[in-house]
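All protein chains but one are shown at their positions in the complex.
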Amino acid sequence: MALGEVHLRIENVTKRFGGLVALKDVSFALNKGELLGLIGPNGSGKTTLINVITGIYRPDGGRVLLNGGEITGLKPYKICRMGIGRTYQIPRLFSAMTALDNVVVGAIFGKGRKADLGEMRRKAAELLDFVDFPKLRREELAGKLTLMESKKLELARALATDPEILLADEPLGGLNPVEIDEAVELIRKIRDSGKTVLIIEHVMRAIMKLAERIVVLSHGAKIAEGEPREIANDEKVIEAYLGERIYAPSQ
Amino acid sequence: MPKLGLAVGREGAMKRSLMLIALALTLFLIPPIVEKGYYINLLAIIFMYTALAQSWNIISGYSGYWSFGHYMFFGIGAYAVGILVTKLSFDAYLASVLGGLASFLAAVFLGLILLRIKGPYFAISSLVMAEILKVIAINEEWLTGGGNGLILPPRYALREFYYAILLTLLAVTAIAYAIKRSSMGYALFAIRDDETAAETYGINSTKYKILAFAISAFFAGVAGGCFAWFVTYIDPYSAFDSTLALMMIVSAVFGGIGTVMGPIIGGFVFTLLMEVLWVSFPYVYLIILGASLILVMRFIPDGIVERLVQIVQLMGKVGIKIPARI
Amino acid sequence: MSYKKGVVKTTYIAIIIAIIVIAAIGGMAYMYMKPAPPAKESIKVGISLSLSGGFAAPGQRQLWGLTMWVEEVNERGGIYVAEYGKKLKVSLIYYDDRSDSATATRLYERLITEDKVDILLGPYGSGITLATAPIAEKYKVVMLSQMAAADTIPAKGYDYVFTLLAVASRFGLSRVELLDSLSPKPKTFALLTSNELYPLTVARATKTLWEKAGYTSVFYEEYPKGVTDFSAILLRAKAADPEVFYAVCYPADAFVIMRQMKDIKFAPKLIFLDDGPNDPKFVEVFGKEAEGVFTQMSWHWELPFPGVKEFVEKFKARYNELPRHWSAYPYAAGQFIEKAIEKAGSLDSAKLRAAFLELKDVPTIVGPVTFGDWTNPMGEKLKQINLGAINFGLQIQKGEMRVAIPRKYSSVDIIYPWPGWAS
Partner (left out) sequence: MIPSADTILQLIVQALLLGSIYVLMAVGLNVIYGVVKAINWAHGAFVMLGAYAAYWLYELYGISPYASAVFSAIALAAIGAFTHELLMKPFFGMRYFRAITLVVTYGLAILLINITRYMWTDVLRGVNLGVPPATIGAISISRPFLYGGLVAIALSILFYLMLKRTQIGRAARAVSESRKHAMLVGINPNVMSRFMVISGAAMAGVTGSLISTIFAVTPEMGSVLGIKAITIVILGGLGSYAGALIGGLMIGFAEASGTYFLGARYQPLLYFLTLLIVLSIKPTGIAGEE
C-alpha cells in the first residue's frame, strides 16, 4: 500500500447516549503514514469517536472502514488485532501488574502476537527503551508510576500490539512543558517508524507543530478539516473555542 | 503485590518444583504410615477445602469475578456422581471425572449468561444460579431423588478418598500455576485490572473468562464428586451448601487471592484453625469464625503470602541470607 | 506508606500469623497427642453430637439425656461385665460434629480408631446417620442410633446398626388411628410437607396409609427449605376445602403456617402440625388459639413406662424444662446398652450384637424395646429396628400437650372438631 492512500475512513458516524447526540454524522479519512490531529473543546465527542473506532461503542449510524473493509461494531479485541492500537486519555494501565508485564500483554495479544512468552518479553523491553521508559522502573507496579511514566507506558503498550494505526488520546495532557517536548518527539518518532497516527490533543501549540492535517469537532459534529494554518484562521473554529485564539506555528 | 510468575529465574523454579514434588510424595506416603483414620480424614477434608479454594482462585482470584455461588459446581459434580453411580452403576472414580466434566460444561453454558454481569451483580447472580440448581435438584425427583436425596452404595473408602482428593488438589494447583505463567494468566490479570482496556489490547475477554470459569468448575466438580461417594449420601441441601462458598473465599483471601500459594496456605491454615477452634470451643467456634473473618480482612486484606514475601524481603534487607524467592 | 511504618505493620502481622500457626499446631498436638489412658478401666461409649450448627438445640438436649444416664449408672458403680468379673464405670466420649456429615465421619473414625470405644451411639438426624453408619459397619462396632427416623437407614441392612427411634413410616400408623377414632369421621385431608428426607418419608407414608384407609387427599404439596411465606400455599389448601390439615414441618415454619392460616381464615376441622406445637413456646405464643391443635412426639412425659416419672422430675430440676424425645431416647439407649452388656458379659462387638438381638422387651423410659425386622407400608424391608417404638399423636388441651394417640396410652378425650379461630 502506497503512502497517501486512505488507511482509515470514518463515514457518517452518529452516536447517541439516550437523548444526547455525542457524534453527528462525522466523516473524514486518515491517510496512510500521516499524522492527523483531532481537536475540539471538552465534550465535543473526540474520545467517543475513538471508542467507536476501537469497538467499545457501537455507532447508531455510519461506518468505519479499515483499508476499505468495514470494521464497524466488531469486538474491540478483533479491531486491535487488525492493527488499530490506542492509548487512553487517563491512563488505564493494569495497575496490579508490573510496567513490563503491561507491555507484554499488548505483545501477547495484539496484531503481532506470538506464543513465545520469552520473545514477547524481550520485545516489550525493547519497546520500553524505545519510549524512554526508565529501566529501573520496569518491575514497578503500574499503579505506582508517575503520570509521565504512565503515558509512556500507555504508548509502549499500544505499540506492542504492532498497530498500523495508533490512536493517541491526549498523550500530552497534564504534562509540564519540558515533558511535552519530550512526548512530542516521541510521537514523531513513532510516526517516522512508519505508523499512521491519529492524535487527539488539547495542547494547541503542540498539535499545531506536530500534526500535518487537523480535524475539528464541536458538539459532536465536524466543523473544519485542513492544514494547521487554515484551521488556526477558521472563524468557526475560533468561535467554537470561545474566541480563544489558536496560534499557528510561527515558523 | 504479587508479580507474574516469569520474574522468577529458572534455577529458583527448579528448586521449587523439586521441593513441591518431595512434599507431594510425602503426602502420598501418609496413609500407609499413619494408621489412624482420623488424621487421614482430617487431611483429606483440608485437601478438599484447599482444592476448592484453589479452584475458586482460578476464576475469582485471577480474573476478579468474585463468585459467591461457586458451590454450584461442587453440587453439580456431587449429583453427577450420585446419578451415574446409582442409576447407571458407573465406577465411582470414572464418575468423579465425569462429574468434573459436567461442571465444566455447565460452567461454559452458565458463564455465557453470568460472566456478562459484573461486580456485585455477578457475585449475587452466581449465588442465585447456585440456588436455582438447588431448586432443580429438589424438584427433579426422577433424576436427583428430590428432597430424599441419593443414597450411594454403602462403602467406606477413606484412603481412596484421600488419594483422589490429594490428586485433585495437586492437579488444580498445577493448572493454576500453569495458567498464571501462560498467556492466559496475563489475559486474566489484565481483565481483573481493567476489562475494557484489556479488550482494546487484543484480549478476547469472554473467551478467557469462560475458560477460567470452566476450568475452575471442573475441579470443584471433581471434588464434589469424590465427596459424594465418600459420604455416600447427598441431598440438595448438603450438595448445594452455601457455606462451602464461604470456606473457599475465606481460605483464598486468608492466603492471598491471585497467588498460587495463597489458597494452599490459606486453606491449610484456615481449615486447621477451624478444627482446633471447634475442638477447643465447640459452642463458640462460629463466633470466632465470624470474628476471624473480619480481623483477617481488616488487618491482612492482601493475604498471608504477601506478608510472608514482605517478611522475606525484610530479612534480606536486615542481612539475613535467604534462598531464592518463594 | 512510609518504609518504616510498613515494616512495623508487617512485623506485627508476621508475629500474629506465627502465633496463630503455632497455636494451631500446638493445639492439635495437645488435643490429639495426649497419651491414651491405660487399659480397661471403663466402658467407653462414643457419640458425635450436633452441639453447634443447625441441629444445636436438639443436639444439646441429646447430650443432657445421655449425661443423666451416665451419671446414674456410675452412681450405681457401673455395669457388671462378666468377662472382667467386675463392675466397670461408663465414660462418655463425645465430640461436636457441627451438624455436618463430613465432620461426623471424621469423628466416628476417631472414636473407633483413636479412642477405641466399645460401643457407639448414633448422631442426630438421618443425613448424618446415613453418612456415618457405614463406618460402624466397616469396623464392626455396634452403633445404636436413637435420633434418626428415616427408613432408608435400616433399609440398608447393616449388621451393626440398630435403630431405636420409631422409623418415619411407622409414624403413619398412629396418624391412621387418629382419623379412625374421630367421630364423625372426616373424609378429606390436605397434606403439606417440607421437602427433606425425614419429613418426606413421614408425609408419604402417612398419605399412602390414609388413602388405603379410605380418606381422600384433596391437596398435597411439598415445599423446599427457605420458604418464608406460606400464604399462597395455604390459600390453595383452603380452596381445596379439606376437613383435615396436616403439615409435616419444622417449628419455625409451623409458627408462620399457624399465623397465616388465621390471616386467611382457613379453619379446617383438624389441624396437625408435626413440629412446632410440641415446642412449649408455641403454646406460650399462640395461647388459646393453639387449643385443640395436634402435634407429634416420639415420647411423652406422661407415659406410664417405669422410670419415666423419676426421669422427668430429675430432668426438670436440673435443666429447668420438660424433657422431650431428644433427651428421653438417648437415656433409653443407655438403659438398653446396660442390659445388653450385662447379658453379653463382654465388650466384644459380636457378642454385644448377639445380645442386642436376643433381648426382648427390655423396659426403658420409651417403652419396651425389642429389635427385629419389619416391612414398611412402601414394602421396604427394614433391619434391626425397635419394634416397640411408637410415635405419639398429641393434642394441646388447656395449654398442655396431652397424649391422644395411641388411644391405649391416652387419658383424655380428643377435642374434635377443632373450635376454630378465637375471634
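The chains carry the letters A, B and C, assigned in the order they are written, with residues numbered from 1 in each.
Just so it is clear, a contact is a pair of C-beta atoms (placed from the backbone, for glycine too) under 8 Å apart; a residue touches a chain by one contact, two chains touch by 3 or more.
These numbers were taken from a predicted model, which means no experiment stands behind them.
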item	value
Contacts of the hidden chain among displayed chains	B, C
Chain not shown: contacting residue from C:G46, C:G78, C:P186 or C:P224	C:P224
Residue among A:A22, A:L38 or A:A96 touching the omitted chain	A:A96
Contact partner of the left-out chain, one of B:I117, B:L143, B:A157 or B:A171	B:I117
Residue among B:A24, B:I136, B:A174 or B:L314 touching the omitted chain	B:I136
Option touching the unshown chain, where C:I43, C:A56, C:V81 or C:L197 are the choices	C:A56
Given C:K187, C:K212 or C:R236, the one touching the chain that is not displayed	C:R236
Residues from chain C at the interface with the omitted partner, ascending	54, 56-57, 60, 192, 195, 221-224, 226-229, 231-233, 235-236, 239, 251-252, 255-256, 259-260, 262-265, 276, 279, 281-282, 285-287, 289, 421-423
Residues in chain B touching the chain absent from view	64, 66, 68, 113, 116-121, 123-125, 127-129, 131-132, 135-136, 138-139, 246, 249-250, 253, 283-284, 286-287, 289-294, 297-298, 301
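One rule holds for everything that comes next: only the chains that are shown with their structure count from here on.
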item	value
Chain whose average C-alpha position is farthest from chain A's own	C
Maximum inter-chain contact count - chain pair	B-C
Approximate Å spacing (C-alpha centroids) for the pair chain B, chain C	35
Averaged-CA centre spacing for the pair chain B and chain A, given as whole angstrom	42
Euclidean distance of C-alpha centroids - chain A vs chain C, Å	72
Chain B: positions in contact with at least two other chains	none
Residues within chain C bordering two or more other chains	none
Chain B to chain C touching residues, read off their complex	35-39, 41-42, 45, 134-135, 138, 146-149, 151, 154-156, 158, 227, 230-233, 235-238, 269, 272-273, 275-276, 278-280, 282-283, 285-286, 299-300, 304, 307-308, 310-311, 314
Touching residues on chain C, where the partner in the complex is chain B	6-7, 10-11, 13-14, 16-17, 20-21, 23-25, 27-28, 31-32, 51-53, 95-96, 98, 101-103, 105-107, 109-110, 112-114, 127, 130-131, 133-135, 137-138, 152, 156, 158, 194-197, 199-201, 222, 224-225
In the complex, chain A residues that touch chain B	54-56, 75-77, 79-81, 85-86, 88, 92-98, 101, 104-106, 108-111, 113, 115, 117, 121, 139, 141, 157-158, 160-161
